[in-house]
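A single protein chain has been omitted; all remaining protein chains appear in their positions.
Chain nomenclature is as follows: A, B and C, assigned in order of appearance, with residue numbering initiated at 1 for each chain independently.
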Amino acid sequence: MRLFGDARHVAVGAQSPIPATAALLARHLSGGRLYASLLTSPAHNFFTDGGRELFDCAGQGRIDVFFLSGGQIDGEANINLVAIGDYAKPKVRFPGSFGSGYLYYVVPRVILFRTEHSRRTLVPKVDFVSAPGWSPPEVYRPGGPVALVTNRCVFAFDRMRRRFRLESVHPGHTLEEVLDNTGFEFDRPERVPETPPPSAEDRRLMREVVAPELATIYPKFTADVFGVGKAA
Amino acid sequence: MRLFGDARHVAVGAQSPIPATAALLARHLSGGRLYASLLTSPAHNFFTDGGRELFDCAGQGRIDVFFLSGGQIDGEANINLVAIGDYAKPKVRFPGSFGSGYLYYVVPRVILFRTEHSRRTLVPKVDFVSAPGWSPPEVYRPGGPVALVTNRCVFAFDRMRRRFRLESVHPGHTLEEVLDNTGFEFDRPERVPETPPPSAEDRRLMREVVAPELATIYPKFTADVFGVGKAA
Amino acid sequence: MTAKVRALDDLVAAIPDGAYIAIPPEYSGCAMEATRALVRRGAKNLRLLTVPASSLQADLLIGAGCVAEIETSAVSLGELGPAPRFTAAVTGGTIRLKDATCPALHAGITAAERGAPFMAMRGLIGSDILAHRPDWRVLQNPFSETPDPVVVVPALHPEIALFHAPLADRHGNVWVGKRRELMSIAHAARRTLVTVEEIVERDLLADAATASGTIPGFYVEAVAVAPEGAWPLPLAERYPADAAHLAEYARLAGSEEGFRRYLDQYVLVARRAA
Partner (left out) sequence: MTAKVRALDDLVAAIPDGAYIAIPPEYSGCAMEATRALVRRGAKNLRLLTVPASSLQADLLIGAGCVAEIETSAVSLGELGPAPRFTAAVTGGTIRLKDATCPALHAGITAAERGAPFMAMRGLIGSDILAHRPDWRVLQNPFSETPDPVVVVPALHPEIALFHAPLADRHGNVWVGKRRELMSIAHAARRTLVTVEEIVERDLLADAATASGTIPGFYVEAVAVAPEGAWPLPLAERYPADAAHLAEYARLAGSEEGFRRYLDQYVLVARRAA
């Protein structure tokens, strides 16, 4: 939630159950003040101008926070949603870049998320740049990455230094584990704090309020994580 | 009607009661096959994507016939909807160019109409070109003028020669009268035919079917011409 | 979030002098009650953007001295003839004028909606409209190997979109139905202020039948109720134009003195009874 800043509108794309959980929780905590648009949810989709409206809205500066992931993410926050190996004859093919080649440039606070924190996913250099982590000064770029959240820790991204900085390590995980499993170099403070866990109330809201709302679009996720019954 | 060719979609802009009459008559004669879109009529407006859709539709090549007028029209079919005299300090100001700066270029069959056929309106050279009658070959221009209809006669426009040619003179008017009242030079056949008048059936349709449909958008016109009661 | 539903005077007070305001064409949904309130307030130096043309609304504001600049494809009273105060202001040189053609203004709005810096369009080459628009550019089409000049117009970012619609709800969702140009200017503008016939208690986005014609509340800063708020202009599906009143306007506004009489009688007095 801290990563949202004073956002008025958080949008969540396809295939993003964890960000969707965070966005809906934030909306509930804001008393409905915060718009949380889940693109694939009829009930949490305020758009009425077709599939392009999210991108239009972002281009107008009306989307404050967006989430992106990557098959690979590197230490300069470049993300790869396309392929591993040679582009023309890839070893591994991912689904594709979706809206990343635009949203990463124009949404002020992009939060990267990747549940698999390994040297396979967090690499020295991505094989294909779906969207770069930073751009030279002549490129129009009001947006970009602010953080990378994994299953082990939270990194902040420093746009001036073009490097990640370790912010906190999740309870039950260690700095050594993060160092061992990260393929890129990053900065870190002398003492790395522990990520504060969600409060009991937040956990209750997620389980009792948010998860049922999510079940129609992420039946597998909500069943696996929250034990909410699968959709018919 | 002959001027419509094998059109599938005729559109009529603002302030065009006579073209609207012709378009609705043509729609009735086609048994509803021909779409006739009157922009300012809720009942004859098939558009659902806002005020831009007419122009979009025309750009897509879906509008076959459109009508344009001009405060001035010259012998190369340039039209002036803006001003007489110096643009910066005009003697006479007209409302403005509306969509002419686009539609004249992209609609295949543009029919010019001007009820006042005089040397004041049909001039050697317009003072301001809202849209030119022809364009050099490098300019994208699938559309342009095919005819000019006045209260005295019908001219056809020859795009290759960039000149009007007198096609017919309306019943009750004469070639001499046309020559006297036209400010530009034009071609003409050795014998100029008379414009065929509308059939009795067409006149009945216009009076009994088309005029009541038009009364909500052109109350003054339909009252003056067809004696149809003014809208409340 | 402060409440989105305001009193009409509060909504009008939120429009500063000098504001750059987008307004729709007369068949769409013109906020005429709010426009009269602007005149009563003595608004000054407004920059009007008509998307794409206007009639009584622009003429009234110009005649009342509220307008410094107008960008438009046409200002006209339709069947009733030219817009007299617009015509007088242009021939008298008392306003700055940017002449356009309808789709150029739609193109500028589209560019703003998309967050694009400009939009390409066909037409215009060789016209005097283009000749008098140093703020537009002509490019060679980068996808053509032969000469192919194309006009590009910059994105239009009005500060305020001001219009009238049939319905809004308490979330600031505004139903415009087929009048999508209202949605486009709301997308393009930084702030959107709307008057409506009525506020409904249901959520206009909750029902598929109304949602498809609704501007979501996150584009809308404030709505105010103004019954018959488009009068004497029409509001689709609600009421037709008041033809007799418009004819009276056309007659009176033909002279500066007659226009003053019109203002005294219909604008500067307290709001007319519905």
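By our rule, a residue touches a chain if its C-beta (ideal position, glycine included) is under 8 Å from a C-beta of that chain, and two chains touch if they have at least 3 such contacts.
Quick caveat, the model's predicted, so the values are computed rather than measured.
Student: Could you tell me which displayed chains border the chain that was left out of the figure?
Tutor: So, taking every chain into account, the missing one touches A, B, C.
Student: Looking at the full complex, which residue from A:Arg52, A:Arg119, A:Arg162 or A:Arg204 touches the chain that isn't shown here?
Tutor: Checking each option in A:Arg52, A:Arg119, A:Arg162 or A:Arg204, the one touching the absent chain turns out to be A:Arg52.
Student: One chain isn't shown here. Among A:Ser37, A:Ser97, A:Thr121 or A:Thr150, which residue touches it?
Tutor: The one listed residue touching the chain not shown is A:Ser97.
Student: Specify the residue from the set A:Leu112, A:Ala131 or A:Val228 that touches the hidden chain.
Tutor: A:Ala131
Student: Extract the touching residues of subunit C with respect to the undisplayed chain.
Tutor: 103, 107, 110-111, 114-122, 137, 139, 141-144, 148, 150, 152, 154, 176-178, 180, 208-213, 236-237
Student: Go through subunit B and note every residue touching the omitted chain.
Tutor: Counting only subunit B, the missing chain is touched by 8-9, 33, 35, 46-49, 52, 55-62, 106, 140.
Student: Contact with the hidden chain only, please: which subunit A residues?
Tutor: Considering the whole complex, subunit A reaches the absent chain at 14-15, 17, 39-40, 42, 47-53, 55, 59, 81-83, 87-106, 128-132, 135-136, 138-140, 216, 218-221, 230-232.
Here is the rule we go by: only the chains that are shown with their structure count from here on.
Student: Measuring between Cα centroids, what's the chain most distant from subunit A?
Tutor: Of all chains, B has its centre farthest from that of subunit A.
Student: Nearest whole angstrom, what separates the Cα centre of subunit A from the Cα centre of subunit C?
Tutor: Between these chains, centre-to-centre, one finds 40 Å.
Student: Whole-Å distance, subunit B centre to subunit C centre, using C-alpha means?
Tutor: Using C-alpha averages as centres, the distance is 27 Å.
Student: Multi-chain contacts only, two chains or more: what residues does subunit C have there?
Tutor: 183
Student: Taking each residue of subunit A in turn, which ones touch at least two of the other chains?
Tutor: none
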